[in-house]
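Yeah, one chain of the complex is gone here, protein chain that is, but the others are all in their spots.
Order of writing sets the labels: A, B, C, D, E, F and G. Residues in every chain begin at 1.
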Amino acid sequence: MDIKQILENYKNGLINIEESEKLLSRPPLEDIGYACIDHNRELRTGNSEIIYGEGKNAQQILGIIKKMIEKGAKNILASRCNDEKFQVIKQVYSNAKYYSASRTITIINEEIEKIKEKLLIISAGTSDIPIAEEAQITANFLGLNVETLNDVGVAGIHRLLSKIDIIQNASCIIVIAGMEGALPSVVGGLVDVPVIAVPTSVGYGSSFGGLSALLGMLNSCASGLAVVNIDNGFGAAYLAKRILKRK
Amino acid sequence: MDIKQILENYKNGLINIEESEKLLSRPPLEDIGYACIDHNRELRTGNSEIIYGEGKNAQQILGIIKKMIEKGAKNILASRCNDEKFQVIKQVYSNAKYYSASRTITIINEEIEKIKEKLLIISAGTSDIPIAEEAQITANFLGLNVETLNDVGVAGIHRLLSKIDIIQNASCIIVIAGMEGALPSVVGGLVDVPVIAVPTSVGYGSSFGGLSALLGMLNSCASGLAVVNIDNGFGAAYLAKRILKRK
Amino acid sequence: MDIKQILENYKNGLINIEESEKLLSRPPLEDIGYACIDHNRELRTGNSEIIYGEGKNAQQILGIIKKMIEKGAKNILASRCNDEKFQVIKQVYSNAKYYSASRTITIINEEIEKIKEKLLIISAGTSDIPIAEEAQITANFLGLNVETLNDVGVAGIHRLLSKIDIIQNASCIIVIAGMEGALPSVVGGLVDVPVIAVPTSVGYGSSFGGLSALLGMLNSCASGLAVVNIDNGFGAAYLAKRILKRK
Amino acid sequence: MDIKQILENYKNGLINIEESEKLLSRPPLEDIGYACIDHNRELRTGNSEIIYGEGKNAQQILGIIKKMIEKGAKNILASRCNDEKFQVIKQVYSNAKYYSASRTITIINEEIEKIKEKLLIISAGTSDIPIAEEAQITANFLGLNVETLNDVGVAGIHRLLSKIDIIQNASCIIVIAGMEGALPSVVGGLVDVPVIAVPTSVGYGSSFGGLSALLGMLNSCASGLAVVNIDNGFGAAYLAKRILKRK
Amino acid sequence: MDIKQILENYKNGLINIEESEKLLSRPPLEDIGYACIDHNRELRTGNSEIIYGEGKNAQQILGIIKKMIEKGAKNILASRCNDEKFQVIKQVYSNAKYYSASRTITIINEEIEKIKEKLLIISAGTSDIPIAEEAQITANFLGLNVETLNDVGVAGIHRLLSKIDIIQNASCIIVIAGMEGALPSVVGGLVDVPVIAVPTSVGYGSSFGGLSALLGMLNSCASGLAVVNIDNGFGAAYLAKRILKRK
Amino acid sequence: MDIKQILENYKNGLINIEESEKLLSRPPLEDIGYACIDHNRELRTGNSEIIYGEGKNAQQILGIIKKMIEKGAKNILASRCNDEKFQVIKQVYSNAKYYSASRTITIINEEIEKIKEKLLIISAGTSDIPIAEEAQITANFLGLNVETLNDVGVAGIHRLLSKIDIIQNASCIIVIAGMEGALPSVVGGLVDVPVIAVPTSVGYGSSFGGLSALLGMLNSCASGLAVVNIDNGFGAAYLAKRILKRK
Amino acid sequence: MDIKQILENYKNGLINIEESEKLLSRPPLEDIGYACIDHNRELRTGNSEIIYGEGKNAQQILGIIKKMIEKGAKNILASRCNDEKFQVIKQVYSNAKYYSASRTITIINEEIEKIKEKLLIISAGTSDIPIAEEAQITANFLGLNVETLNDVGVAGIHRLLSKIDIIQNASCIIVIAGMEGALPSVVGGLVDVPVIAVPTSVGYGSSFGGLSALLGMLNSCASGLAVVNIDNGFGAAYLAKRILKRK
Partner (left out) sequence: MDIKQILENYKNGLINIEESEKLLSRPPLEDIGYACIDHNRELRTGNSEIIYGEGKNAQQILGIIKKMIEKGAKNILASRCNDEKFQVIKQVYSNAKYYSASRTITIINEEIEKIKEKLLIISAGTSDIPIAEEAQITANFLGLNVETLNDVGVAGIHRLLSKIDIIQNASCIIVIAGMEGALPSVVGGLVDVPVIAVPTSVGYGSSFGGLSALLGMLNSCASGLAVVNIDNGFGAAYLAKRILKRK
């Protein structure tokens, strides 16, 4: 309903002045900050809500969850929490589940409908798994159809290549790597679908907390990689949702 | 044709040993480096080829174009060239065209088929136009259906909002901005489709050659932005192609 | 009273040599270092004194407080302390109060007179609240008339816009944000009054301890933002005092 | 006129639907981007308009000036231009004036009214004068009452101190310095009014293009300095306007 | 066996289609990623395997060791572990040995054959010894013939010079130093053999975690130093193996 | 005694072959590394020895002390230790003394003779005192005549100026400051003697671990400051010794 | 001949005092600085001398060449020169040859003997060729047996793989790449011989003058890469000489 329509409806008495004012004052930018803080409205798919747990204490998170559920949310995802916060939430919501590697909490009361297209999440090494888990749980929560290749680093590039069918069947691929961050370039050369590169802070010395992987991915010779922030598994999954569910 | 098929065909005499060997030695990673150097094979859409002109002299570029056209290429795009290089190429290919802002050369001998879905390219200010032009010409070359909002900075955010229909009709949006690089966050809050953020080196002082815009975009509170290298209009367009033509 | 006057008064016996010497030796730069160390003289408003607690132990802080109160100070603010230091101070000054988020201690023995003009403190998210609290308590202590919008991040930009009256009634606004630090630009576009931007170290990965927010604010396209150091809520409040109480 | 009023006026036939729609679609954020691009609307004081000349060619600048003057602008300021661009503009607007140190162009057709309160602009050395000039011309253009101490570096701190009356009579002070950027701390200790610190790129070696001065100012022990971007004389003047003309 | 041979053997019935396919699908890049994760295949010398322990928990490391030993590995080296992880492994493999300075675990079931050529490992100071130990144990494990000069810093450069025979008898030298990292330059000037420079994170203040040593070594005026990552004793030893066992 | 003399003396039987060899093998560079490791020979003044404690465990330090005392050292200074290490040393050397702020241990068995010229150590604030203490104890140990102004920050610049006699009587001044590091510039302007600037890691946010103070001091407009590493009180004292005891 | 021997020989009249003195004064460190300046003594192979041309004017270079040739040098290599300097040298030495891509000058009067072992130089792209040329000419000059794969980037990784025989026959490989610098990792996975990684300043935006490639190579997951300075083709060749000619 655009401004003209609202005005017409108002003049015609279909809506009263309070309703008109409310509709007109709904800013077009509503989602921006909201997602920034608790990611819930922008991220809303069906009745799912997302909370960014970092820098919020257990009571604050609990409070937000309560309010959301009051307002009709069925499913909740809280990222970047910890076990201590989880224990508090668990006492109130007994079906809450905690993924310790990625420090993610979910409360699922309603089955999440999945799309058909596949999102493949590839991580380079064991140390990158926490970020891969964050991406995976977020993507599942957002209704994506996720497949993972967590051991591609352990198995060697021949394992990657031996999984070439899986890779070439994916509609979008998230590639997670630390150190030099070269894996997205390799994957980017194997497929034509969007490749989302996630640099991780895995490494030491001159990796400077993920800077080496980040710069490597931004300067990749494979054209058209999408890069997100260091360790940002959540953002990668959300970008995948934008790509795969953009209708 | 997978390995098993090749082997069968070979045993059955459908292909000889030389052909089999050639097929088997075609590495699965072929595209990686190629795209890195001249972007041509990976980028090949129909009969189109792309050359990265930076660090190649006019004769080298001309030589590559000749070889490509010999091999059947109809359309050529050479990015990051300059007027001097263009003059050399123009003498041989009279239908070559030069876009001075983005320093891009195209030779078009065959109409490029466009997809239906719209790619919107938004740039923040006049100084960002060269990068926007690089994205636009590349996207057109890759068969994307491009619309642009180059003056969104000049017109103010109300112009952006007054074009809300255009924005919300796009299937993918490239947002180009220098300085603090906040525009992608604003656009990312208005739409659910993929938003590709291109930081530019526009700015001075503590913008440190685009670092401020790059960090701003990587740390955006709008979830799920895809970030590319500073001033990388080409990469943004190529990522858009991966997203919009990923069948 | 300038040098000439002092000399005349001295010669005429209106002041004696000790008084003259004292007047003449009052260095024009007295405040600089003092504020740097314990912020007390420069910050003196009525009988209020300020101590920078970081890097001072409980006994040192207690010693300074005692000396200040001996010299007539009624009210004391000690920033960047911790609970342990507070317990020591509490034992001597039972009316001491501790604000745990910002780690600030106050001792108030005399009501602080407030000015009429409003200072609005806006913070982007829950994680930025400690810095907002430091700004708020400091500003109150300095006699400013503070209003806060701490949940503007949680409520979304529509809440910001729905509070447009509050925002446009303020005489000065402190905007506190981490990550990309874009909020000050948005607020800076809504008002003509001074906007003080405080980058925070909230974020991860390429936020590099607040660098991304700092650079974003320094390179803001909104003209005329005043930027202070990362996490410097105190400095922002003090700058607000300079602006609002500059008679 | 707020939304409710517009609605009432519309219902009462005082304004028609087109007018209502136009009024309602005027976004509250209009100024943000506008200032970012050409700084003109946000900066509008009376009939004055400002253009950011960097990255715009002479024809673009001329085109913008024409449009602005058509729309009623009397006075124009274009920052960060060069002599070549000026020559083009001069041919059309013969009363255009060029300030070569700061590369600023002005066209003044209507006297600018000045406020009473004084803005003092202090620069540390000869090399900082271009930035001081940018600040001065911008401030004059914005209707501020500017006094300058350009030779405070040459004359030594005793000249600064000998001008203590001028300094202490100012309502706001812009201090411009490169190298270590310590001057704002000294000035900040002498006065209680707002001090705006402008780091410059003057220096060599480890000054890293103004980084040393920027960090020095951000970490100043003088409480409550307002810092702007390196070499940003324009922004400092605009911030001064926000402070001094905020009613 | 190259592709042609495999094809011939297949056609001639010497190998069946499954065997042929397996041989042909063994990617030429197999080692790359593998070494990246657990360094085992690439590093395999005889029956020795190497595991990179950082970011793997005790159970994961134990699992990998078990699998390796099942597959025939006799000797195991696990780098970047800790005592806790060692205790878990010790319970299963009682002959496991722990080197606490470098946090390295070895399990040796088969004597490692040594080459004749000498690798000399020189460290500048006591604080550099953990890195030197990592290099030494790795080199021993890889079959190199290691001699060490750990006290060259303590003894002064005259001790270095008094050991000139040892130094000039080495076939390859690893030089480990923090702070300014100048030692490799000195050694590089004394010999004609390869000198591998390992910067360490030893230092404080502007050593920035080893950056000063790293930059010093990269910019050394001694021609032809080989530099590895900060604190990368393992990599230095492995590079020595490439140099000394490259036949 | 140069080489020719040694040869002559040897031939003439004034010295025997062992003595000749020893004299000839005394490397000209002996001090370099030695000071780097344990600072003892280079630093030797009378019978005093210095050990750099960082990265050495209690037993190593104890071992070095024992060896030094065996070789005739009367006095020992061990810098950058901790209380735990001190307890171990105390058990063997009951007259060992521990300075907890600077984490320095001394064992004094022989009175240290002082020079006449004064070294003044000025620190800006309470938080800089540990570095000032390290400088003071080192300087005392090296036989310098130290005076301190530790509270110059607390007392304000007027206290600095009120101590102008002390300042202008000093033969060398060490100035220790964090944050913006401007104090050495002020002191450098008051005196003609050498001023040694020690940046400290005191500060937060964009002080980046002392980088702001370091850059400020390196770019100081006061000509001829000597800068040392961040938090390097030891180095400053040693430089003072080179200046004051260079005969 | 050690000191004792020299002394004995001298006493026994086998050598006279001048000879003895000369032998004894031959400093063990002679090569260090020398190589740093003009690389000639350290680099001396047969009668070849090397001059580092950067920062030396044509007359200085000419003077050094003359002195070298006077002292018996047959062959000269001057790196980092330019055409102007070459013209000056050419007038005196007509057989001087100039390689414009790498800005290298050679004067060859005596055939350089080559070793058998092969050094392979691989460069990623056209823009890296100047650095590859510097490496190649230097290596040839030093008597190495060089083969090059300059077009491996253009030809794609399949060309690299199709040249697998060449690659696996090399005794040492220099890999030159800019941007993300991933090529050395790929090559490092294909061979067991030493791989020398040369980052180049090729790239733009966040490549920060070669920093991205440098960090990528230092953090490579391929174990045991030798890294040299950005654009340091000379150093890579010299390191190859140390590896391949280490008698």
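Simple rule for what comes next: a contact is a pair of C-beta atoms (placed from the backbone, for glycine too) under 8 Å apart; a residue touches a chain by one contact, two chains touch by 3 or more.
Bear in mind the structure is a predicted one, so any value in this text is a computation, not a measurement.
Put simply, the hidden chain is in touch with C, D, E, F, G once you look at the whole complex. One of F:75, F:126 or F:171 touches the chain omitted from the figure, and that residue is F:171.
Interface note: of E:75, E:138 or E:207, the residue touching the hidden chain in the full complex is E:207. Touch with the chain that is not drawn comes from one residue among F:97, F:114 or F:242, which is F:242.
Not every partner is drawn; the one left out touches chain F at residues 28-33, 35-37, 39, 42-43, 161, 164, 171-172, 185-186, 188-190, 192-196, 214, 218-219, 221-230, 234-243, 245-246.
Although one chain is not drawn, its touching partners on chain D can still be listed: residues 124-127, 152-162, 179, 183, 202, 204-208. Residues 124, 157, 179-182, 185, 189, 203, 205-208, 211-213, 215-221 are the ones on chain E that touch the missing chain.
The criterion applied here is as follows: only the chains that are shown with their structure count from here on.
Hopping across touching chains, the smallest step count from chain A to chain F is 2. The angle of the rotation superposing chain B on chain G, based on CA atoms and rounded to the nearest 5, is 90 degrees. Chain centres here are C-alpha means, and the one lying farthest from chain E is D.
Distance between chain centres (mean CA atoms), chain D to chain E: 59 Å. Centre-to-centre separation of chain E and chain G, using mean CA positions: 26 Å. With each centre defined as the average position of its C-alpha atoms, the distance from chain B to chain E rounds to 42 Å. Of all residues in chain A, those touching 2 or more other chains are 25, 27-33, 36-37, 124, 157, 161, 179, 185, 189, 205-207, 211, 214, 218-219, 221, 229-230, listed in ascending order.
Per the contact rule defined earlier, chains pair up in contact as A-B, A-C, A-D, A-E, A-G, B-C, B-D, B-E, B-G, C-D, C-F, D-F, E-F, E-G, F-G.
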